[in-house]
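What follows is a single structure, and I will ask about it in a moment.
The other protein chains are all here in position, but one chain of the complex has been omitted.
And then subunit A:
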Amino acid sequence: MAPSSKSSKKSSSSSSKNSSSTSNAKSTFSSAPARKMSSMSSFQPTLKFKPTPKPSSNSSPSSSHSSSSSSSSKPSTLTRRKDEEDRKLMPPPPSGIKPKPPISPHKATNNDIKGKKKEVIVIDDDGGDESHYAPPDDRAQMWTELYAPISEAELAPGKARIQKVKNWLHESLYGYSSEVIAPPRSMNIDKIRKYKRILFLSGPAGTGKTTTVRLLCQTLGVEIMEWGESVEEWSLGGGIDRESSMSKFTSFISRHAYPSLSMSSQNTSSHSTNNKPRIILLTALPNLSHIPTRESFHSSLLTFCQTFTSLSCPMVIVHSDAGSGGRAEESWMERDRGGREGSLEVLGRDVRDGPWCQEIDFLPLAPTFLNKALLRVLQNAIPRAVDRPSQATVQLIALSSNGDLRSAINSLQLLCGGKKEIKGKKRKSKDTDDENAGESKKRGKGSRGGKGAKLEVSRDLRAVLDAVTRKEQSLNLFHALGKVFYNKRLGDPNMDDEDEELLDRIRKLPPDDPLPAHLQEFSRRKSLVQIEPFIPTVPVDASSFALWLHQSFPNYCKEVEEVSAGLDELCTADIMRTDDDIWQSSTQAISYALHLSVRGLLMSLPSPVPRKSQKVTKPQFFQSYRLERDNSSALDHVAGYLTKKGVVNSNAFADGGGLTQVSEELGVWGGMINKRVLAGEMVPMMVKIQGLSSNSLLPYSAQTLCLPPYSPYSTSRNNVELTAKDEPDADEEYEANAAGDDGLGTMPDPQNWDDDSTQKDEEEEEDNYLIDDDINDWD
């Protein structure tokens, strides 16, 4: 039982013994689910975790573990009902007091928090040198919490990032960087602190954002005050006004921006805790897609930033974004706009662009880092090396988790837990596997050409892993594209390096029925790409994948007929409309579109595909789309400019009494111009006329609307090559190709961007332009 909640309880349920006992039972009930929630949802173990949390002196007997929730559920419903009755009899608690802080008991362990702290207050004790790891006899614990890192060196994210966070924390608390050894004297520390109000950590889930903050705070001796979206305890209760989560948040912020003065005045004994600096940690954000909520969230952040005193404490916001691997069918348009909630969305423009805020972006963890972290967890979790799963298994888990350490550890725990029953049978083979792991294992592909026994094991292993990590063993994009582009079929030359197992499986498939004569053109050899397993592993959404395919597939065709056939398929898939109005197209249509684009291309690509070191490039589409939007806003500006000019002239004409001479001087046309006409006719011609006459007709912004001079070959080949650099598990063959020479003589090296020539064009254009003076008064 958490002391803080206990104390608050006491204050609310004053003297009645009866009610205090029911409240105790009730908190037991609600603490169990809350506890479970916290352990499932966050890889944010508190660092001072006690291995086997013993019921502390004042905790109720059943609070020890979540496993007890099922057993206690029956009595608790009873007590809850009773509690509700009690509540009706009792006056509602004073508004400032929340009767039930959602506290996970293990978090607020042995600190004596007294007084009136109502919210989730997690105080890490500064010990840190206790023995941290327990024997894993307690399997109900999540390993992510049990074996959280205890020193900075153990943190999984990159050193530079951790250092950044550390510096920020230090600066925001003490006014100077942690790299400076001694605090500079006679310096106003508030000068820096004033502008270090909010640290915004973003990145995919499971990259150690929260863990980093917690650990650093611990080492710096900082008190963390955390605000999490509480589980609504009163949802069934009647009669008591519910405070909206937003107003709770606002009051939380305003209360905790300052050190608790009341506490120090009343409670002289707890002075030591008061001297500790504090930070506010936000991990669960309110529902920002609701606009009023978002606005009030932004405004409370802004107030937080603006009201600085030397006593106020900084805030750290941890925000997991969807991440690149998310298979959510978000549209490319959305993503282009920053469809995942960006910092703008969360913080609001005023805060983000203000001086108070710093953003640090966490990246998905590289498999090597994951591997290291997993091994560390394993070492702590399973003391005997023989009991541990093999290196290869760990590697496989690391690879399949897409940089999400939390999910990797969870998979590992599941795997080890599940193995206990079969361990007796398998231990031996595991060990042999372990020895050979380094050399023969090819991640995920199973051992190639290994002996029967070994193959057996790896299959076993894979079966388990499949069950554990089934969710997404997604291929990386590179690999997925390669599968399509290389269009490998049974009977291709150079099949030696193929996976024998796969070949076998495909050979064993029943032969296709021969096609009738008039359909002969559609007969193909059996494809090595197994569509059904392949489709779910595509790492991006259908629409983006189509763009990637479209960008590079002509390179893999021999004849233009093949390109034409492939493009037809992509077009048909596009008509299913997979992006801009997702809410209208069904999920079926989306998956059909993906099937159609993949199968269609496999059908139309030649077999075997000519290998001439083709390169996979990023779709130009995105760049072009961005440009188009820029240009269309430039066009808006031009339209506005011309309209304004027309209106001014028209008024001058009307004032001039409608004389024809005036009209000829001014060229009166006070009307709006159709944008299509503007883009297609007016602007290009006006540019020409302007260039010839040195009269200014257009505003400066029209400059981008000019086409660059035509050249027969692709001039602006700003194609960014997709490299295997940051994707270490790409097919080697692919890597070799990507790194190899350009087989096509005519193509300029994609690395050599055509920046120079485009710049030159711009310069030339600039000469043609005279900056219109009018432009100033237009804005």
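A few comments on the model shown:
Going forward, a residue touches a chain if its C-beta (ideal position, glycine included) is under 8 Å from a C-beta of that chain, and two chains touch if they have at least 3 such contacts; residues count from 1.
Here is the rule we use: contacts and distances are computed from a predicted model.
Here one chain is missing from view; checked against "Geranylgeranyl transferase type-2 subunit beta", "Replication factor C subunit 5", "ER membrane protein complex subunit 4" or "Exosome complex component RRP40", UniProt names that protein "Replication factor C subunit 5".
Note that of A:Met246, A:Ile360, A:Ala373 or A:Leu697, the residue touching the chain absent from this view is A:Leu697. By the touch criterion stated above, the residues of subunit A touching the omitted chain are 291, 543, 546-547, 550, 554-555, 557-564, 567-568, 570-572, 574-575, 577-580, 620-621, 623-625, 627-628, 631-632, 635-636, 639-640, 643-644, 646-647, 649-651, 653-654, 658, 663-664, 666-672, 674-677, 679-682, 684-689, 692-693, 695, 697, 705-708, 710, 712-717, 744, 746-747.
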